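Input: one structure, supplied below.
Of the protein chains in this complex, one is absent; all others appear in place.
For chain A:
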Amino acid sequence: MDQTVRSATTGIRPATRPLVLLLATFLLAGLCVASLAIGSKTIPFGEVFSVLIDPRGGETEAIVRGLRLPRTLLGLFAGVALGLSGALIQGVTRNPLADPGILGVSAGAGFAVSLAVLAFGLSSFYSYVWFAFAGAAIASVVVYALGGFGRGGATPVKLALAGVAMLALLTSLTSGVLLLDPNALYVYRSWAVGSLTGQDTAIVAQMVPFLLTGTALALSVAPALNSLALGDDVASALGRRIGLIRLGGVVAVTLLAGTVSAVVGPIVFIGLVIPHVARAITGPDYRWILPYTMVLAPCLVLAADILGRVVARPGEIGVGVITAFLGAPFFIALIRRRRLAEL
């Protein structure tokens, strides 16, 4: 018998988990550098570094610092936030098919964007991003309230049903608004392609406090999610406060996915797929699943974004399109390989 009784799980050997996480982090760092270097004008790595360390003006600096740096940071943030919120929402609802969209965050953001244009004629990104964030937050609060209504509080099934209903409602309302106002359609479309381009560092910096709060909250509920995975009764018998954990998880998802949806638009599949990849590596322990998703998800976002720049040169394909394109076959393979009934 193995001497160490520390929890072994399916997936890689527990002792190798930190090492693999470290390797994945190196991969992420490499992708960040590649994202700064690769594009319609490819810049050698050496030059990228020198421009970052010692700004001295010129075209190269404008490209790296002005365009690619915010874009890379945005990809990094979006990945971390979407991955984390996906793992959280799956843990909180104990539903392997849940994705942050189930709380209605991106649908709420989208509806708010279209409404902002229709009602106030807002069209600059700076004015509607706050509407988008408010829309995301309100939608998830309503879903949580609806799901928590009645006996037993916010049970996984009620949350999922409330989320699906909300999604349907918001999607149809948004289509209604877009049909009324061609201008809204135009602005909405530029938001909805799910792209990392066109943002400057100021916007990216504004996201930081929300994302930090969301990440801290997410990591703080990780051990509790491990208890929650055993069912509500066992989790309460282990001294967990179920309602508080669910609420904490939902608030974290709102902060993380809401912020990203508001700025980047809807990016699907990351939040759904990456937690499953992490789970396949680490086994069902949220104290490892969350850090792994935090590293793996931005890898996928950045890789998809880089791919989008090179496959259609000189044009570009939005990152949302690429992740959906890569994610769909993966997801089908996942469903075919595993029993997803319980989580």
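Basically, a contact is a pair of C-beta atoms (placed from the backbone, for glycine too) under 8 Å apart; a residue touches a chain by one contact, two chains touch by 3 or more; residues count from 1.
Here is the rule we use: contacts and distances are computed from a predicted model.
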| item | value |
| --- | --- |
| Undepicted complex member, UniProt protein name, chosen from "NADH-quinone oxidoreductase subunit H", "ABC transporter ATP-binding protein", "STAS domain-containing protein" or "Two component, sigma54 specific, transcriptional regulator, Fis family" | "ABC transporter ATP-binding protein" |
| Residue among A:19, A:179, A:237 or A:332 that touches the chain left out of view | A:237 |
| Residues belonging to chain A that touch the chain removed from view | 1-2, 4-11, 151, 220, 223, 226-227, 229-231, 233-234, 236-241, 279, 283-285, 287, 338-339, 341-343 |
